[in-house]
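Here we show just some of the chains, and they stay where they sit in the whole.
Going by the order they are written in, the chains are A and B; count residues from 1 in each one.
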Amino acid sequence: MIKPLGDRVVLKAIEKEEKTASGIVLPETAKEKPQEGKVIAVGSGRYENGQKVGLEVNEGDRVIFSKYAGTEVKVGEEEFLILRESDILAVVD
Amino acid sequence: MIKPLGDRVVLKAIEKEEKTASGIVLPETAKEKPQEGKVIAVGSGRYENGQKVGLEVNEGDRVIFSKYAGTEVKVGEEEFLILRESDILAVVD
């Protein structure tokens, strides 16, 4: 289990299959980094003027995040992304 | 549905048809980025000295925003812009 600290969030990136206009499936290095992810774990929150406030996103949320934000980590064989909640732009239903 | 976080706002850009002085309609790459948009969704607000305050703009507002501000995202086939309320300059009636 991985528990992020403070205002951090652990995401699992959602890969979209990507084809070029002419229908060719792109190999991994030619694809843009994914911008959508699923929230795996959320931190305990952050301090606002001395009071601790919880995060807005919840485990299981599907979110859009800033490309290249955060740090990729590998726990066992799985890859995750750890970023600050402020790098998450929106929740998608 | 797309729900922005914190002080963020989701906009749909309003394209204006653009002609040069001599009446030629410009192809997309030659046009400046649009600076007007319609508010599609607003975040829950931001903290000011420990108190959460709502945003000034509302869903449906027509706004002028800083050129190049924010992040373009594609949800399904539609393109939106997600930016912070501080990148919105004014509401136009």
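Everything below uses one rule, namely that a residue touches a chain if its C-beta (ideal position, glycine included) is under 8 Å from a C-beta of that chain, and two chains touch if they have at least 3 such contacts.
Here the structure is a predicted model, which is why all the values come from computation and not from measurement.
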Whole-assembly copy number, given 2 chains displayed: 7
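Operating definition for what follows: only the chains that are shown with their structure count from here on.
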I need the rotation angle between the copies subunit A and subunit B from a CA superposition, between 0 and 180°, in steps of 5. 50
Between subunit A and subunit B, what's the gap in Å when you average each chain's C-alpha atoms? 23
Touching subunit B in the complex: which residues of subunit A? 35, 48-51, 53, 56-57, 64, 66-67, 85-86, 88-93
In the complex with subunit A, residue positions of subunit B that touch it: 1-6, 8, 10, 41, 44, 47, 49-50, 71, 73, 75, 82
